[in-house]
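For this view, one protein chain was removed and the others were kept in their places.
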Amino acid sequence: MMDIEYIDIKSFRQTMLDRRAAGMDFLREMIGMDWEAEGLGVIYILENSATHDVEELAVRITERDRPQIPTVSDIWQIAEMYEREVYDFYGIEFAGHPDMRRLFLRNDWVGFPLRKDYDPSETINPVRLESEKNEEIVREYDIAEDKQLAELVEKMKILHYDQFVINIGPQHPATHGVLRFRLSLEGEVLRKVDIHCGYIHRGIEKMCESRTYPQTLAFTDRLDYLSAHQNRHALCMCIEKAMGLEVTGRVQYIRTIMDELQRIDSHLLMFSCMAMDMGAITSFIYGFRDREKLLDIMEEVTGGRLIQNYNVIGGVQADITPGFAAKVKEYCNDQKKRLKEYYDVFVNNIIFRNRSIGVGILSREDAISFGTTGGTGRASGWACDVRKRHPYALYDKVEFKEIIHTGGDCYDRLLVRLEEIVESIHIIEQLIDNIPEGDFKTKTKPIIKLPEGRFYAAVEGSRGEFGVFIESHGEKTPYRLKFRPMGLPLIAAAQNIMKGHKVADMITIGASLDYVIPDIDR
Amino acid sequence: MEMKKPVIKSIPYEEFKDNETLEALIAEINKERTNVVVGKLDDLINWGRSNSLWSLTFATSCCGIEFMSVGAARYDFARFGFEVTRNSPRQADLIMCAGTITHKMAPVLKRLYDQMAEPKYVVAVGGCAISGGPFKDSYHVLNGIDKIVPVDVYIPGCPPRPEAILYGMMQLQRKVKVEKFLGGKNRHQKRGELPAEPIIVTNHPVKEDKEQ
Partner (left out) sequence: MIDFTSINASIESYLQSVLPAQVATLVECALIAVCAIAAYLVFAIVMIYMERKVCAAFQCRIGPDRVGFLGLLQVFADVFKMLIKEIIDIKDSDRALYTLAPFLVVMSSLITFSCLPFDNGLQVLDFNIGVFFIMAASSFGVLGILLAGWSSNNKFSMIGAIRSGGQMISYELSMSLCILTLVVLSGTMRVSEIVEMQREGWFIVRGHIPAIIAFLIYLIAGNAETNRAPFDLPEAESELTAGFHTEYSGMGFGLFYVAEFMNLFIIAGIATTLFLGGWTPLYIPGLDGFNAAMEWIPGIVWFLGKVFFVIWLLMWVRWTFPRLRIDQVLVLEWKYLVPIGLLNLLIMTVCVVMGWTL
């Protein structure tokens, strides 16, 4: 249950500046809202990166035609992306924002889809088979002297026509899905990077608003398919928290083990894809070879290889199979030996080291400001593991080390992942022999209604903090369901750290940040 | 000479599903007589084409990861002649559409398809590419890629298992084998056939609004 403090729009910017000065340096989440009669608004979740205090603030505006809220993008860098997302979904314009474009939808899209009065009729937005025109000029709103909202003041060019602009993506082998970069080059050096997302935006948040709670679960696996268990864990946890439901110890054990297995799976894939992007195809195949063994275990327990649909509200779908513990242990022992192979063939290779050490450095301050949680943040020296910050499931009972490197470059980002595999194995080994007896699922009513209120739960996904925000109005469907994307902060940071590097480095940086596009676009 | 039933090494003909479609194609071709030289040449060309189907890397979401697994050590699609995935549409023979296609992606898919060199094929992998899958009623998802490009093989699943993808690729091989290459009858897209006006596709048939 969240306790939200409403701020008056007049004193909004000053309040936010004060909070930042008070040490609230991590903008955890920014949630656009449409409260219909009470107007549009934005909820901000702030966190102090040192003390882990959390604060929830909200701002509301009744104007619907051209609602304007002052920007915070100069206070927290990640807000630049989040505000574009809110603008895209709710049409709230942020005064002072330097680049007020749509983030996910086409720029000729009509309407703001997450507003409650949005008309989804296909006559308004049909499937257009001509590509959208690149928006070269953006609107920028200035904040006037008296902190009142001001009109459009400036037009700015994103990429100038006399620059050598190349387009990478959306269909490109190195973008790990469908992300599009527009690069302004000078020789091989990147001068400006403009990232376009939304090529896999499926409108999951909007669809959730018309689904019952158990139905919404299916979407989480398809967000970031490499942290399917963790995503679903977060949503189940949030709903259980709202219902006041305690899951059994057995469920906690199973969930924790599966989360860690999933993390190993994801990190192996990250290693593989990074190797592939840098031209070492054999290392890629090595990673996939070992991942298959893990998938065998997952498949035996859950029935699926990639999309597993395992966690449900109150427990898990099916009990673990009898040979589970033995197989997991065998796998863990095997994987530890395999890791050495990865270091031999790829990580310690002189070419790889030369290409990754000192490339794409993300400083600790920037990492916090961008909110790049997960391996990327930890490689920059920011202790941002949700398992340590806000422990859930069994993470306060097991002993494990939070891997932190301080280089902040591509090499450290890979090392963090590889070392986390070892830690995950360590966690699994502590739990696997002690799974308590009990029910694997607590019975729930067929129709689940959450009490009125706002709920937030977060887990450590494979590539960062995955948060779920639910606003319930006491019905069987959520009024608003928001997922905190793990990847959006990563690409926001990428846009900044890629500048000044070579085209080839862009690929390395992209691979080391390890984003999964369906998670960004939702 | 007559077109024969396609043969796939080590899998009997009867074990494949949907043989009716292929038999209909064969019957269609056998209506016209072909002389032996052309027929044999066709067989040879089809043998070559069906055993060398290079796919375009086109993965939008989850199915893409399973597609990568098919290329990796355990499943290894190189065994069947799908040796490499080409990144340039010019050099690819088929487009494995693995994942959801959204409104924003649809023009890109169409364009990639247009950029490919004939003969070209489309395989729709996974529920999303076939019909929109779990996201069918979303405002931003195309309900099936067959609305914008002709699809040759559908591989259902969410995501399909690697075995299913291999099976789908074999079905495509069978389909390629019962085509007549010479004479250009199987050219899917005529030269210069690109639509002058941008096509507007709707997921559900609705009366066109002229104001658009």
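Note that the chains take the letters A and B in the order they are written out, and that residue 1 is the start of every chain.
Basically, a residue touches a chain if its C-beta (ideal position, glycine included) is under 8 Å from a C-beta of that chain, and two chains touch if they have at least 3 such contacts.
Predicted model, so just to flag it, every value in this text is computed and none were measured.
Asks: For the full complex, which residue in A:His52, A:His172 or A:His426 touches the chain that was left out?
Replies: The single option touching the absent chain is A:His172.
Asks: Tell me which residue among A:Met33, A:Leu129 or A:Ala280 touches the hidden chain in the full complex.
Replies: In the full complex, the listed residue that touches the missing chain is A:Ala280.
Asks: Residue by residue, what part of chain A touches the chain that was omitted?
Replies: That gives, for chain A, the contact residues 164, 166, 172-174, 188, 275-283, 285-286, 289, 345-346, 349, 351-352, 354-355, 502-505, 507.
Asks: Touching the hidden chain in the full complex, which residues of chain B are there? Just list them.
Replies: Counting only chain B, the missing chain is touched by 9, 44-45, 47-49, 51-52, 72-73, 76, 78-81, 83, 86-88, 90-91, 93, 115, 117-119, 181.
Keep in mind that, in the parts below, only the chains that are shown with their structure count from here on.
Asks: Report, in whole Å, the distance between the mean C-alpha point of chain A and the mean C-alpha point of chain B.
Replies: 33
Asks: Taking the touch rule as given, give the residues of chain A at its contact with chain B in the complex, in rising order.
Replies: Counting only chain A, the residues touching chain B are 104-106, 113, 118, 120-123, 125-132, 170-173, 177-178, 198-204, 206-207, 218-219, 222, 225-226, 269, 284-286, 288-289, 291-292, 295, 305-307, 517-518.
Asks: Hey, which residues of chain B end up touching chain A in the complex?
Replies: Going through chain B, the ones touching chain A are 57-62, 64-66, 68-69, 72-74, 87, 99-100, 102-108, 110-112, 134-135, 137-142, 147-148, 158-159, 161, 198-204, 206-209, 212.
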